[in-house]
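In this view, the complex is presented without one of its protein chains, the others remaining in place.
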Amino acid sequence: MYTLGIDIGGTKIAGAVCDENDKILSQWRVPTPTEPEDINDCIIEIYNEALKLHDEIPTMGISAAGNVKADRRTISFSANIAKWIDYPLADRIEELTDHKCKVVVENDANCAGWGEYILGAGKGSRNMVMLTVGTGLGGAIVINGELYRGSFGMAAELGHLPMVSDGDFCGCGLRGCAERYTSGNALERFARAGIRRMPQKAERLLELCGGDVHALEGKMVSQAAQEGDELALYAFGKIGEWLGRTMAAIAAVIDPDTFVIGGGVVSVGDILLEPARYNYVRFLQAAAYREHAQILPATAGGDAGMIGAADLALRAVNA
Amino acid sequence: MYTLGIDIGGTKIAGAVCDENDKILSQWRVPTPTEPEDINDCIIEIYNEALKLHDEIPTMGISAAGNVKADRRTISFSANIAKWIDYPLADRIEELTDHKCKVVVENDANCAGWGEYILGAGKGSRNMVMLTVGTGLGGAIVINGELYRGSFGMAAELGHLPMVSDGDFCGCGLRGCAERYTSGNALERFARAGIRRMPQKAERLLELCGGDVHALEGKMVSQAAQEGDELALYAFGKIGEWLGRTMAAIAAVIDPDTFVIGGGVVSVGDILLEPARYNYVRFLQAAAYREHAQILPATAGGDAGMIGAADLALRAVNA
Amino acid sequence: MYTLGIDIGGTKIAGAVCDENDKILSQWRVPTPTEPEDINDCIIEIYNEALKLHDEIPTMGISAAGNVKADRRTISFSANIAKWIDYPLADRIEELTDHKCKVVVENDANCAGWGEYILGAGKGSRNMVMLTVGTGLGGAIVINGELYRGSFGMAAELGHLPMVSDGDFCGCGLRGCAERYTSGNALERFARAGIRRMPQKAERLLELCGGDVHALEGKMVSQAAQEGDELALYAFGKIGEWLGRTMAAIAAVIDPDTFVIGGGVVSVGDILLEPARYNYVRFLQAAAYREHAQILPATAGGDAGMIGAADLALRAVNA
Partner (left out) sequence: MYTLGIDIGGTKIAGAVCDENDKILSQWRVPTPTEPEDINDCIIEIYNEALKLHDEIPTMGISAAGNVKADRRTISFSANIAKWIDYPLADRIEELTDHKCKVVVENDANCAGWGEYILGAGKGSRNMVMLTVGTGLGGAIVINGELYRGSFGMAAELGHLPMVSDGDFCGCGLRGCAERYTSGNALERFARAGIRRMPQKAERLLELCGGDVHALEGKMVSQAAQEGDELALYAFGKIGEWLGRTMAAIAAVIDPDTFVIGGGVVSVGDILLEPARYNYVRFLQAAAYREHAQILPATAGGDAGMIGAADLALRAVNA
């Protein structure tokens, strides 16, 4: 008996059939459309392809970038898909499978975190926090070996922890949210500020963005940092500092044994993680009198979210 | 079979024998000495008195103001009792009972929170956060109906959530901790700042402190606020604002269904809770698109910590 | 003997011939080109037109949006005209007049401030600060009745006073600058944050921007505020608060008798000035024990910068 895991990303929808040991048996990938109905069609297309290879797919887990209600069926809103407002995604997909497949919807950061917990760097930990440093900053929390979703499905919104009173305006309407200081977006802003402040050190970054600071992208900063460029390393030092500060704030609430850092920005490895570890201890309450959590890069790879979704769905149905 | 709950407070040590339904059968109270050995003697004295009334006391729960290790036996350090540094309190007490009584030590804010959960305002909630607004700001977290202690016994240090970058110096050595803005101590500082800034409105507060702003105490501000004094209400409005902001930060991590607010400062009721509720919503991420936790005053009374300690010890021994 | 005042704005170049009493005798207006040479040609065109009407124009004052060196001849850089880097504007224009006209260049906020001082709301004050709340936040300082330019021509960069440690990223490369919190740009961001946080109150603003929050402009917020819209008034309340806080910071250094508030945003009058005045006193050091500066809206009108430039040039040449 197999489970279909679906990951609705910003550019592609990926799907995989997994067995009970979270092993991928077969997988598909299509571009992401913008209309909810077209997204549904893509998912059903993958489902039908899967049925050609596997007799029965009684369960489907969907990873979606949006706030998912506590029922794990409805998306309350999404920054990516404008029409997903109180959208009953599980209902729609179940109808389209003639109710032959039970659907569980989960927030994408939660799925990625769960994937790391069962397959990756978080394996064997008890209380784990995953931070996904992508365009923004996503969070997932595992407590006593189970994904923690909160009372209303809104736990682990760690990118919106308030870090600076009266700070940077966030897209969520609040100010000083963690993701304004530690994310791919923040990396670009620290790099741009550095170019403006230290023009004499900006040669390489200006070269990479063709002389237009507004065209500067995170991956250019990553490339320059890996070449040893001072200004790019400064920008990573700053988001690393704030990553450490954010983890220290989380530790005051959760006191986990393990932090896993994922997302595209972490590809630079210790360039990000060293300042993060240093500042974690610097801002950790009672640092000299307590045991410290380990801070690890994610290892489960790009399919972690899809597999995590499948695994969570299977557990939900079996519970 | 009964359990002894002990609450080591700043001024008194209280003890009570509880039955399995958390009912108090008998209780004692003695002044708190300053030396660890004298504290131990006081506890044993209560234990011996209890044995005169009840055949068997196989379990004891101790609530202590300090950081308790994950083993729930050792105090790593305490702001109140200077010599409690890596102090094996459970070992010492068990020895003094000739190993006839099994001892479990728990942080005082955790005991108070657990008392509220089983007997008070938190009853029936699933994920609960208690904030104790006393001299400082204590925290306790209940997740899925169980006290959450974290991987190293340091969870729920909510008074040390960083709220202001580069903010007020805290006794813990960090800056901008929540308890610098919402606590009895903060209440006094907001009131003093108000007296300095608005001398024309300071008459009543100056009268209460005999004209010496350094002699101003939290209870004077509470009294003036209940009389309707504008400056005292301002000071409560400020710590209420920061209480709301702190809860909003906690909600980004935990997303609880219930906040319980206890501690001496909450005796003014809605004078504190109204600004707290208002600012909770004001600073809550996605406030318009989610369900909101209830914010309730504590109801379990002054014995909640002692009963909570007994109940937690009984559960630990039975587990 | 007359003086030509030139104001190089973002969209138009305006010029006026003034007599020694700062009275405008004749004036011209052309669109602003993007290349420095084309700008110079426009200025010379106005100069030649002026010579047709007036026998002699021995002096020209130019108001430019950029940092002007202490020599009052060279623009070190400008956020508007990219090629104005160490640009010898006065040299260029003097050459093009065959050295028949002496040119003085001055920062635009300084010219506007000086115009208010000699003709407008600042008249009769001794120590005056002008804040121009436009897209950004410009500043000018008059001390003992003379424009104060600092030792290196960089005084009165009041929009870049640091107000929030670790705050909002500013285009200048620093963080938490005053103009991030009080400016037309800030008004839009406060309004957008309000729409996001309080969607139930956003009807009017969404109507004005055609449902697209990114298309929201300051003038729409002004219109809604003047209609009494709650969300728009909230946004003005916030930039007014920060305007007050910024003035209080300036008062700790300069202690002026008069603040003049100009710029497009101040057209709403007391909607901006009331929260500014309230918060000025709220954040003013020793507010209860000192005299307070008056806070006035600008009155000299849109030609103040051009006239100010002419007057400053005449004084410089006569000095």
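We call the chains A, B and C, going by the order they appear; numbering starts again at 1 in every chain.
By definition in this document, a residue touches a chain if its C-beta (ideal position, glycine included) is under 8 Å from a C-beta of that chain, and two chains touch if they have at least 3 such contacts.
Bear in mind the structure is a predicted one, so any value in this text is a computation, not a measurement.
Note that of C:L96, C:I143, C:L206 or C:V317, the residue touching the chain absent from this view is C:I143. Screening B:I39, B:V164 or B:I295 against the full complex identifies B:V164 as the residue touching the chain left out. Across C:N40, C:S165, C:Q226 or C:S267, the residue that sits in touch with the chain not pictured is C:S165. Interface note for the absent chain: among C:A156, C:I239 or C:V260, the touching residue is C:A156. Residue B:R189 is the one among B:K102, B:R149 or B:R189 that touches the chain not shown. Looking at chain C, the residues touching the absent chain are 67, 70, 76-77, 126-127, 141, 143, 148-158, 160-165, 167, 172, 174, 176-177, 245, 248-257, 283, 285-286, 289-291, 293. In the full complex, chain B makes contact with the omitted chain through residues 163-169, 171-175, 181, 189, 192-197.
Listed by residue number, the positions of chain A touching the unshown chain are 165-166, 197-200, 287-288.
The working rule: only the chains that are shown with their structure count from here on.
The rotation relating chain A to chain B, fitted on Cα atoms, comes to 180°, given as a multiple of 5. For the pair chain B and chain C, the fraction of shared interface numbers is greater than half, so the two copies use mostly the same residues to meet. Chain pair with the highest count of contacting C-beta pairs: A-B.
Measuring from the averaged C-alpha position of chain A to that of chain C gives a distance of 44 Å. Averaged C-alpha coordinates put the centre of chain B at 53 Å from the centre of chain C.
In chain B, the residues that touch at least two other chains are 165.
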